[in-house]
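A single protein chain has been omitted from the complex, and every remaining protein chain is retained in its original position.
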Amino acid sequence: MAGWLFVITLVLALVAVYRPFGDYMYRVVTGTRSNVVERGVYRLVGVNPSAEQTWGVYARSVLAFSAVSILFLYAFLRLQDKLWLSLGFDPVTSHVAWNTAVSFVSNTNWQAYSGESTMGHLAQMAGLAVQNFVSAAVGIAVAVALIRGFASRGSGELGNFWVDLTRITVRVLLPVAALATLIFMVGGMVQNLSGGTDVTTLTGAAQHITGGPVASQEAIKLLGTNGGGFYNANSAHPFENPTTWTNWIQIFLILLIPFSLPRVFGRMVGQNRQGYAIVAVMAVLAIASTALTIGFELHGAGTVPQAVGAAMEGKETRFGIPDSATFAAATTLTSTGAVNSFHDSYTALGGMMPMVNMMLGEVAPGGTGSGLYGLLILAVITVFVAGLMVGRTPEYLGKKIGAREMKLASSYFLITPALVLIGTAAAFANGHNSTALNVGPHGLSEVLYAFTSASNNNGSAFAGITVNTPWWDTALGLAMLLGRFLPIVLVLALAGSLARQKVTPESEGTLPTHQPLFVGLVVGVTVVLVALTFLPALALGPIAEGLS
Amino acid sequence: MRLPAWLSQHIAALRALLVMTVLLGLLYPLLFVAVGRIPGLSDKAGGSIVGTSGSRLIGQAFTDADGNPVLKYFQSRPSKAGDGYDPTATGASNLGPESVVDSPDAPSLLTQVCERSLAVGKLENVDGSRPYCTPDGVGAVLAVFYRDGLTGPVTRAVSVNQTGTPFIATYEGVTVESAQPGQDYQALGGVITPIRGDAPGKPAVPADAVTTSGSGLDPDISPAYAELQVPRIARERGLTEDQVRKLVKEHTDGRALGFLGEPAVNVLELNLALNGK
């Protein structure tokens, strides 16, 4: 019962902030006045904040910023021993540095390393955590650009990336992260630059209590749906998630921006009900998935959970099963990938749910920005099929969905399944699945999970698999890179194509995209077209394991 | 000289990244490091250190140098962080729900659970048996060979986790063999079949006592596991069980707000309180 209350209070809290926080973000992304910090940034960067960009320029700006970020972060990690606060750690090896740089810039935060034994404090806070902010801002900026495409009256312009990046970072991410940091510190999270404290335990053993600027990094790790933990154990670590109520706040932070962005969408296209429809799709999928995850975990099927009497392996005492399962659902429904319990040891079907969440394309509600644009793509595809069924050239928000739009939308939803399936098959075909800790279907799940997580920019893992080999680092790095930036380019191209279109006025003959019927239809399309693609693979992994 | 567009774009990107790095990577975290020095927060920001014996938030093993439980202390959960409760090597077992067949270099999760259950049962003088566990504390798992692969009459049965006497004599009328070390019976065509056995559905040893946590640093145990340990602590420390129970109760955190998380007992604080008695 307490577990269900945990979920219900989260839902209520998200409902409560949907309008005010969504409206606030709407004002941020549509506002024209710059504050002192922003003007300073524009001057230092050398951009004219009032210059509008076409989709091509916008996309090139995103790519340039991300490319520079990857190079910068790679160099940072390779040179960390030369910089301050390295805690004496060696430079990160080249393949791990590549993997990590791509991982953090692509908002994946897949960790092929163990934080407490690899990264110095400066690399964490000035290298990795900076990307936690800006990669999240990039996602939101791209989503906003797509919305501008829908809202445009034919100008073809999508805003200015540098302005979006700056405003979202300075006005949304930074203040909320700062508030969260403070709350987390009250909860007991560490925030220092110490190399650690050596203590002697009650029985006389030595223990090295680690330090670090954890709270400030945790806040943005969750708010930006990044998920890269300061420590290997991520949000299961008592320093990253000390109490049961910080656990609640962490999940709330994960879901805050993704669930509020539909409000921004509704406001910007001038029809709040369109936002409600999108958030309803997200909520239906999210609540169903969370309930299933909790249900499977509480049921505790499988030999070991039956022997234990509960699916407690890999879970913390203070969180217990329902709150851990809720975190697992939230982190994979978004592109977060933080964990407060280890998914590898979940029951077979309970562990399948995080995979399914990611396979849905992380749209319910998905990552910061990426969730919204992913769902809007699915809505476009739904509108196309449903629009035909009402006898008109399909249109969404007055924009016709023609051949060009379908080309872009179809390519978008091809990319992730292709990366996941090809990656998984390649790993098995080349024997790289042998680094999986578990055997049989569970080992298959570990490989499938790894590529699903990387391609969808999630970053969580069935952590039993050893992935810091050159092959895995390279393959997953490619999956992350392509899984992030190909879709972004396609989304921006779609935005550009929509922005050039005039708006067809709505009439009785227009497919209504705000009614429950349409919500149900998008849910159906998401489940049937996206998730079922993976059914054959899932059948040989978690389903085979769960039904044995 | 005018720079080509692509280059000026990348230079703008680099500038933007540097500005963001200063703002978000230095100013923001350092501000909160400074905030962490404020009295009232400084203890927590510094790691909630208790005296010199550890952190309130970080679990520790109450075992001797050989890894045996120190009897006067409440015991923590099993840990997979390094050699146990090592904050520089946090992590979980990552073994799956059907990890039931031991390999030569690593016991299966099932066997680990069975072993721990047996050990805790012995330590606390209760029944350490569990479903799917043999009486000698390994996973009760047979490799069953059928005539037609997955169907047909049983032709052979091997207790894959036992090299000694099998936990049952016969299966479907076939004599159960013990396993040869290093032999992969599944590859030979055996069907892996865990045997439930007749252990009680609700074992005396609680779940958290036989499983590792996600972090390997779990500072807490369940009230049930604490209760299990009360008689031993009372005996070892010459206290009454009620005195110990009272202490346990004082160091039990109920669910925050009545619905967040699970009730938990902070083991280090409890043991420190015991020492202070």
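Should a chain be cited, it is by its letter among A and B, assigned in written order, with residues numbered from 1 in that chain.
Note that in this section contacts are C-beta pairs under 8 Å (C-beta built on N, C-alpha and C of every residue); 3 or more make two chains touch, one makes a residue touch a chain.
The rule we apply is simple: contacts and distances are computed from a predicted model.
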item	value
Per UniProt record, name of the chain withheld from view ["Glutamine transport system permease protein", "C4-dicarboxylate transporter DctM subunit", "Potassium-transporting ATPase ATP-binding subunit" or "Cell division topological specificity factor"]	"Potassium-transporting ATPase ATP-binding subunit"
Touching residue (missing chain; options A:Q207, A:T290, A:T424 or A:S497)	A:T424
Candidates A:T54, A:T200, A:N272 or A:T504 - the one touching the absent chain	A:T504
Contacts of subunit A with the absent chain, listed as residue ranges	381, 384-393, 398, 401-403, 405-407, 410-411, 413-414, 417-418, 421-422, 424-426, 428-429, 433, 439-441, 444, 502-505, 507-512, 515, 517-518, 521, 524, 528-529, 532-537, 539-540, 543-544, 546-548
Positions on subunit B contacted by the hidden chain, ascending	145-146, 148-150, 186-191
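In the analysis below, only the chains that are shown with their structure count from here on.
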item	value
Touch list for subunit B against partner subunit A, complex	6, 9-17, 19-21, 23-26, 28-33, 35-36, 41, 44-49, 52-65, 70, 73, 77, 81, 85-101, 109-110, 113-114, 130-133, 139, 186, 194, 196, 201-203, 206-208, 210-222, 253, 255-262, 264, 268, 271-272, 275
Complex contact set, residues of subunit A against subunit B	1-2, 5-6, 9, 37, 41, 44-47, 60-61, 64-65, 67-69, 72, 114, 116-117, 125-127, 129-130, 133-134, 162, 165-166, 169-170, 174, 177-178, 181-182, 185-194, 196-197, 199-205, 207-211, 213, 215-217, 220, 231-233, 236-239, 242-245, 247-248, 301-320, 323-324, 339-342, 344-348, 351, 437-442, 445, 462-464, 545, 548
